[in-house]
Every structure is written in C-alpha cells, then in structure tokens.
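Supplied in structure tokens, the structure appears directly below.
Every protein chain of the complex appears in place save one, which is left out.
Each chain gets a letter, A and B, in the order it is written, and its residues are counted from 1.
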Amino acid sequence: MAELSTLARPYAKAAFEYAVDAADLKSWSDSLKAASAVSQEEKVVQLLGAPGYTSEQRATNTIEICGNAINEKSRGFLRVLAENKRLGLLPQISKQFEALKANREKTIDITVVSAVQLSDVQKNKLASALSAKLEREVNMQASIDVSLIGGAVVRAGDIVIDGSICGKLSKLAQVLYS
Amino acid sequence: MKAGAKAEIDMEVNRAKEELRGKIAGLALAGAEKILKANIDEKANSALVDDLAAQL
Partner (left out) sequence: MQQLNPSEISEIIKQRIDSLEVSSEARNEGTIVSVSDGIIRIHGLADVMYGEMIEFDGGIYGMALNLERDSVGAVILGDYQSLAEGQKARCTGRILEVPVGPELEGRVVDALGNPIDGKGPVNAKLTDALEKVAPGVISRQSVDQPVQIGLKAIDAMVPIGRGQRELIIGDRQIGKTAIAVDAIINQKDSGIKCIYVAIGQKASSIAAVVRKLEEHGAMEHTIVVAATASDPAAMQFLAPFGGCTMGEYYRDRGQDALIIYDDLTKQAWAYRQISLLLRRPPGREAYPGDVFYLHARLLERAARVNADYVEKFTKGAVKGKTGSLTALPVIETQAGDVSAFVPTNVISITDGQIFLEASMFNAGVRPAMNAGVSVSRVGGAAQTKIVKKLSGGIRTALAQYRELAAFSQFASDLDEATKAQLDHGERVTELMKQKQYAPQSVAEMALMIYAADNKFLSEVPVNKIGDFESALLSYMKAEHGDLLGQINKTGDWNDDIQASFEAALKKFSSTQTW
C-alpha cells in the first residue's frame, strides 16, 4: 500500500512544471485549490465513489461543478486524473503543488504561537531572524496559547523552535525523571 | 542468610530512594509551573521573545 503522497507526487510535479513553463503559477494554484475543495464535498465524494459512472462521466461532472473556478488547462488535468482513477488525490496534489510553489518563490509559511499577544516590533524581529536563517520570505501567522506560560514557539514546516516556558519545563522534567 | 537479607534491605532502600526522588521532582516542577504562571509579566515575556529571536 503506497503512501498517498507518493502517488500524488508525479501529478503535482507535472502540473507544477507545466505551470512554470506557461508562467501561470498563480492561476494553477487557485484552480487546484478549488478542485481540491470540490473533491472533498460530501456529494462529490459520493459521486466519485459510486460504481456506476465511467471515468469520462466523473471527469465531466467534476469539471462542471468546479465551473469557472478552474482554468482551461486544468480541465485536461482533471480528465487525466479521472482516467487513472486518481481524482481522490486532489487534496494531496494541491498541497504538494503549494509546497513546490513556495519553494520556487522562496517563501515559507510559519506559525508563531505565544503566551501573550506579541507587539509588531517583536513580530518583525522574529520574522527577520527567521528569514535570514531559512533564506526565504516569511509569511507569519500568529496565534495565542496561554498554556505556554511565557515565550513563544515557532513552527516552519517540519522545524520547530521551542522558546516557551512550557517547553523548558518539560525539558527539566525529562532531566529530573530520567 | 544474613547476606541475602542485607541485599534485600539494600534493594528496598534504593527503591524507596528512587520513588522519593521522582516524587520530589514532581512537586518541584508543579511548584515552578505555578510560580511562573503567576509571575510572568510583560517585560519577562518580551525578554524571552527577544532571546528566541537572537538564538535563531
């Protein structure tokens, strides 16, 4: 049983390379997001799962539902997916497409969770420090979590930098209990 | 016989020590958490955040 992301990767790569060649990244990104949202709707899930339809019909129906949200070429892409019975992978494909796009445009999404509201000065300081470290433009999303007691936790993709008091306390606990 | 009994006593003592150590550690941590929760203020917080930014 191969992982979903392994199955989705070739499609995402193909879509991305096509979009880069056509210099059309933004519109492809929006199309894929829309198609992914559509494919997760309950009724659509039923449609995709029902055994009576041919792949042609599935493709046509999905494209109809998406309507104007998707661009011309994406329709062909959806047809290819339907032929190979991979319409269910759309969420994964969209996610990987976004990752490739972010990589190319040298941006990255990070989340900062802090115990109290951060001032703009502080937010900028963190943003610039991270920017320098990761060599990317940083899109920051800030949120509050009182259980951190103090400090903040920064998450960028896989990387986590824990500067919160809660985190330090758990480190202390580990050291004491071992 | 005596040697066996002594070994058992030693083991019990060690086990008691380990348990005690665990309990004390737990109490200390709970106390620290409470104090910090009550006492963290604006200045300390921003100091922490600045620290974090510096370490990045």
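Just so it is clear, a contact is a pair of C-beta atoms (placed from the backbone, for glycine too) under 8 Å apart; a residue touches a chain by one contact, two chains touch by 3 or more.
Treat the numbers as computed from the prediction; the structure is a model and nothing was measured.
Which of A:L87, A:L148 or A:I161 touches the hidden chain is settled by the complete complex: it is A:I161. Mapped onto chain B, the interface with the missing chain covers residues 9-11, 13-17, 20-21, 24-25, 28, 52, 55-56.
Take chain A: the residues that touch the chain left off the picture are 3, 5-6, 155, 157-163, 167-168, 171-172, 174-178.
In the analysis below, only the chains that are shown with their structure count from here on.
Each chain gets a centre from the mean of its Cα atoms; for chain A and chain B, those two points are 40 Å apart. If you check the complex, the residues on chain B that touch chain A are 22, 25, 28-29, 32-33, 36-37, 40, 42, 44-46, 48-56. Residues 114-116, 118-119, 122, 125-126, 129-130, 132-133, 149-152, 154, 161, 163-165, 169, 172-173, 176-177 of chain A are the ones touching chain B in the complex.
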